[in-house]
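A single protein chain has been removed from this complex, and every other one stays in its place.
First chain written, first letter: the chains are A, B and C, and each begins at residue 1.
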Amino acid sequence: MSVIDLNSDLGESFGVYKLGMDEQVIEHISSANIACGFHAGDPQVMNFTVQLAKKYGVGVGAHPGFADLFGFGRRKIDVSPEELENELIYQIGAMEGICKANQVKLAHVKAHGALYNLAGADSVIAQAVARAIKAVNPDLIFVALAGSELEKAGNKEGLRVAREVFADRAYNADGSLASRKEEGAVLHDFNQVAERVARMVIEGKVQAKTGEDLEIYPDTICVHGDNPEAVKLVKRIKEVLHGRGIKIKPLAFILGLV
Amino acid sequence: MSVIDLNSDLGESFGVYKLGMDEQVIEHISSANIACGFHAGDPQVMNFTVQLAKKYGVGVGAHPGFADLFGFGRRKIDVSPEELENELIYQIGAMEGICKANQVKLAHVKAHGALYNLAGADSVIAQAVARAIKAVNPDLIFVALAGSELEKAGNKEGLRVAREVFADRAYNADGSLASRKEEGAVLHDFNQVAERVARMVIEGKVQAKTGEDLEIYPDTICVHGDNPEAVKLVKRIKEVLHGRGIKIKPLAFILGLV
Amino acid sequence: MSVIDLNSDLGESFGVYKLGMDEQVIEHISSANIACGFHAGDPQVMNFTVQLAKKYGVGVGAHPGFADLFGFGRRKIDVSPEELENELIYQIGAMEGICKANQVKLAHVKAHGALYNLAGADSVIAQAVARAIKAVNPDLIFVALAGSELEKAGNKEGLRVAREVFADRAYNADGSLASRKEEGAVLHDFNQVAERVARMVIEGKVQAKTGEDLEIYPDTICVHGDNPEAVKLVKRIKEVLHGRGIKIKPLAFILGLV
Partner (left out) sequence: MSVIDLNSDLGESFGVYKLGMDEQVIEHISSANIACGFHAGDPQVMNFTVQLAKKYGVGVGAHPGFADLFGFGRRKIDVSPEELENELIYQIGAMEGICKANQVKLAHVKAHGALYNLAGADSVIAQAVARAIKAVNPDLIFVALAGSELEKAGNKEGLRVAREVFADRAYNADGSLASRKEEGAVLHDFNQVAERVARMVIEGKVQAKTGEDLEIYPDTICVHGDNPEAVKLVKRIKEVLHGRGIKIKPLAFILGLV
């Protein structure tokens, strides 16, 4: 594999509140997951961010989450699958509206925060996410944690699934992400992270915490743009990937849709 | 004119809160304006109401309003045209998402409450409303108070405009609605209202408070389903219209689109 | 014991949305748990309901819940104890503000919905609830499910705890409420419920689902006013209690504070 997508969560500002360095990180990534107003983002921020992505040729995705502005979508809410499905359809539809107004095609959907974590491990919730995406538009690419219930649910619904891995997170032996509460769960050495990403793309492998190699074959790698250090790390990853002849392209290209 | 559309505001419940007699009024109308979650409605209610409209063959419209759940969208908010445009695109998009999930075509858009009133008199706000509709989907029918700035804005943007009149409201000599604060602004006599509506449809005329006839030529008549009396009035209007050979049809039919 | 408090959840309307038959049930109860705006209620509704309770000599309590208007506070939110404590202090303070504006003393606090259930079984959450009450005003009465973690937490913090039982709910052998998902969890026979309540007050006992008697010694009995049937049940309970010489009095009286 000589191409990969780099995705990042953007459009997380709200009203007067600024969050993230969207204008710095956008030039280094190929897909933007844009918050839809339930846990972050608002109609103005969504519109601005879609325009920013369009300007840089970055793929636009909806990044729906729990209805929890207080908790930034990081608190699990005990929602029924039916409620969740409608809440996601609503958010994806709203993002499609903003996209249409900017003559941009909505390319993908990725669940946010506590919803992403919950759905990764819970097949009922994962299927509600997959059904919501299919209900709005079956051509949308479904970004799912590689090997998780999200990936299984996407395949079951016949969606185009993009397997996601994380650049700077340690993996358990079973392919799940090490909990942020554990020491060493987040990798901080820039060179180590960049090399790790390159190996993920070239060999389809990553070394688990426990030493063994995991086969992961990613379609997209999640990177962050929250702070200057994060942006620098993305830049380094990009440089290392380019140095190995790996091209960074949006999901539609990775999945052979364009 | 031997056909007319009857529209009513539906889907105004929220969470556990029930509002309106949607299931009673739906069988008497031809177009439903469904709240989009900013002033009323939520994803579950929207989904339920779209399914209800589909079942009864009633045209589905988005009914966006100010972001004001506290005030049910009846309080004017001093929003900029740009903010408003994005807030409307968001709401219309969300409603389109819910429609797609139910294989229903979104037919029309009608502004709610304080926004409808404000935009009816303010050309800048009216144009923001029209631009928002066009941005999401230029084929959407724009329901506008007959003779108002909304109608002008819709025509200016090249939208399909449906001229709306009110069954039970008194009109001033200039064609505007008499303020609810004035005595006699709302008509309560069922027979008077039903006859008045029939004349609006057949002759295109309504008598103003001051006695003279106004030419109004409606495409759609707004009726209410808030309480048992309102539902009875709608039923009476329907009976009188049928008695005069007038058919009740959705907006797409009225405007010659189907 | 010849006196008991009857408490009911009131003030659950929001904006234009009406919920509950507050004006019917208020004359039959002695304590009102008033929603604080996070899961239901708003400043207008709170003010109206405090005035209603004042008029009927009913004790006023704060009824805080999770920040979840969408879900009416019935969905568990994975909140940290610190967050929860501040969210509760905020809500109790807001209710005290409304009380002060009406020259009414805030008498008690009772957690709502998913929070009540969660805290009843989770000592960490229960203690956060108790700390929040103590932080605003250590004289507030803490309404706690008899025998639950809420009661233990209230005692630990040195609060005045009112032991609450439910008129129409089946009990498990360990004193916990039977889950609403089980058949027979809610009792519907008016006479059975009223007799059961009378026995709770007179003997301090209730028969568990499994047949054995539980000692419960209630200070307050939760009744409902959601619909006409519920109001009739409250009336029946009151009649039976009065027939047995049991007086219905607010919590401050029950706990010997006035």
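Everything below uses one rule, namely that contacts are C-beta pairs under 8 Å (C-beta built on N, C-alpha and C of every residue); 3 or more make two chains touch, one makes a residue touch a chain.
These numbers were taken from a predicted model, which means no experiment stands behind them.
Check the options C:37, C:73, C:113 or C:250 and report the residue that touches the missing chain.
Looking across C:37, C:73, C:113 or C:250, the contact with the absent chain belongs to C:37.
Check each of C:82, C:182, C:215 or C:229 against the chain that is not shown and name the one that touches it.
In the complete complex, the chain left out is touched by residue C:82.
Identify the residue among C:98, C:144 or C:240 that touches the chain left out of the display.
C:98
Touching the absent chain in the whole complex: find that residue among B:67, B:111 or B:252.
B:67
Touching the absent chain: which residues on chain C qualify?
Chain C touches the chain not shown through residues 37, 43-44, 46-47, 82-83, 86-87, 89-98, 100-101, 132, 135-137.
Write the list of chain B residues that the hidden chain touches.
67-68, 70-71, 75-79, 83, 114
Determine and list the chain A residues touching the chain excluded from the picture.
Interface with the chain not displayed, on the chain A side: 13-19, 40, 42, 69-72.
Please note the rule applied: only the chains that are shown with their structure count from here on.
Calculate how many whole Å lie between the centre of chain A and the centre of chain C, each centre taken as the average of the chain's C-alpha atoms.
Spacing between the chain centres: roughly 44 Å.
Cα centroid separation between chain A and chain B, in whole Å?
40
Specify, in ascending order, the residues of chain B that touch 2 or more different other chains.
none
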